[in-house]
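Yeah, one chain of the complex is gone here, protein chain that is, but the others are all in their spots.
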Amino acid sequence: MVDEAREGLEGELLVPIERDPDVVTARQKGREMAVEAGLSGSDLTLIATAISEVARNILVYAGHGEIILRQLERNGRRGVCVIARDEGPGIQDIPLAMQDGYSTGRSLGLGLPGAKRLMDDFEIVSEVGKGVTVTMMKWRR
Amino acid sequence: MADDYARAERHLRDVAEYDVERRRRYVDLQPIDIAQIGELREAILNHLDAHVEAFFGYLAQYPEASGLFSRRNLLEDARRLKREHLIAMVGGEYGRPYVEQRVALGALYSKVRLDIRLFLGAFQALSRSIVNQIMALSPGDGPKGFQRSESLMKIVFFDIGIIMDVLIADREQTITLQQEAIRELSTPTLQVRDRLLIMPIIGVLDTHRARQLTEGLLNAIRANRAKVVVMDVTGVATVDSKVANHLLQTIAAAGLMGAEVIVTGLSAEVAQSLVTLGVDLTKLNAVGDLQGGLEEAERLLGYEVVKTRVQVARRPLD
Partner (left out) sequence: MVVPILKQSDVLIASIQAALTDADLLQLRDDLLAKVGQYRSRGVVIDVTALDVMDSFATRTLRSIAEAARLRGARTVIVGIQPEVAITMVQLGLVLGAVSTALDLEEGLELLGALNRKDAPGG
């Protein structure tokens, strides 16, 4: 899936996540790109919300990182790909982090599992000490 | 006619110059063909009426083509366009203007719902009429007549390709429109009175429809400023766990918007699948039948003192 995401060419956008307002910028850009890719209605809100979650995780747990937005096309179907990448401490136990309610930040613990539910494809890879990469996609219905 | 042009215009957006070029390539139209057709021009123009008649005479035999014959001005338009068509057919220019003419005629056929198979039959009758004439032009020289006919046939297939595209595109559009209409019909919301909506759900609820139902319901709540929705599922025989979950999510989302959903008419089977989902059903406000549901809704909306107490009891979303 990550390979496929890399192939998406049409438009690519990198949003650095360094400060609080960058989270808002990332989700707004994500929404715009989704519109360009032909998505509409509540899908736009789903994408923006998922971006908001992973972008905040970058700020809170890694300090800084980036969100990459891409348009996709597979078998004539269009979509968007969101990659959230940081070089922070990483996640030791991914299945645990993916559980509803699990949080080391004393927050709701719904960001990762919630984003997975909102998107069509979701993948998270991490190496402790090297950071986290979340790749997620949403396809036009 | 204005209507036909509107249709034609829709299709024309897709007729780019390269497309015309590609179409010519597909039928292998060569300069030699155009030269051969040029030799036929005069003879064919002299027999224009007979050829036009071959086309319409064929169609007139079939009651299925009555859509064309029952409307006098349409028929006149069609005859005129067909004459123009034949003139252009031997005119030697097969660029965009030629294609545009074909598209306009195709749009007219589509409007009278001309059966594609009938159209092909009529077109074949027309070609036969022309080929017969071409063969008669060079008596004793069969190969020459054959070659000329072959050149003209390329134009015939060039034309058929265009008309087919128009008829198919129109049919696809009709199907899309019908599907949308059916979809809307399948999850209607009815306003019974101020702030109260009924949403009767009939038939099979699959994931796709469940999603439409969600959007339809939530938008209706906003549009009608609804406070209570009675969702009647009497007409739903079964739901799978995915759809059941979706229904519960919809009810929760309505709650976030400030509206309460009362579910009525749950069959034993559907109730069973809800229970086996293992989700929290304490928030599900279910009433046996539609009548009871409406009474409950009236109560929720009704008399101020009653309303206050009931709302306080139900509002919390936890």
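Letters are used for the chains, namely A and B, taken in the order the chains are written, and counting of residues starts over at 1 for each.
One rule holds for everything that comes next: a residue touches a chain if its C-beta (ideal position, glycine included) is under 8 Å from a C-beta of that chain, and two chains touch if they have at least 3 such contacts.
Since we're looking at a predicted model, the values are computed, not measured.
When the whole complex is considered, the residue among B:80, B:171 or B:222 that touches the unshown chain is B:222.
Here one chain is not drawn; of A:23, A:84 or A:97, the residue touching it is A:23.
Only one of A:17, A:34 or A:48 touches the absent chain when the whole complex is considered: A:48.
Contact with the chain that does not appear here is found for just one residue of A:77, A:117 or A:141, A:117.
Mapped onto chain A, contacts with the missing chain fall at residues 20-21, 23-24, 27-28, 31, 41-42, 44-46, 48-49, 52-53, 56, 100, 107-108, 110-111, 113-115, 117-118.
As for the chain not pictured, it touches chain B at residues 214-215, 218-219, 221-222, 225, 227, 249-250, 252-259, 307-309, 311-312, 315-318.
In this text, only the chains that are shown with their structure count from here on.
Between the CA-based centres of chain A and chain B the separation comes to 37 Å, rounded to the whole angstrom.
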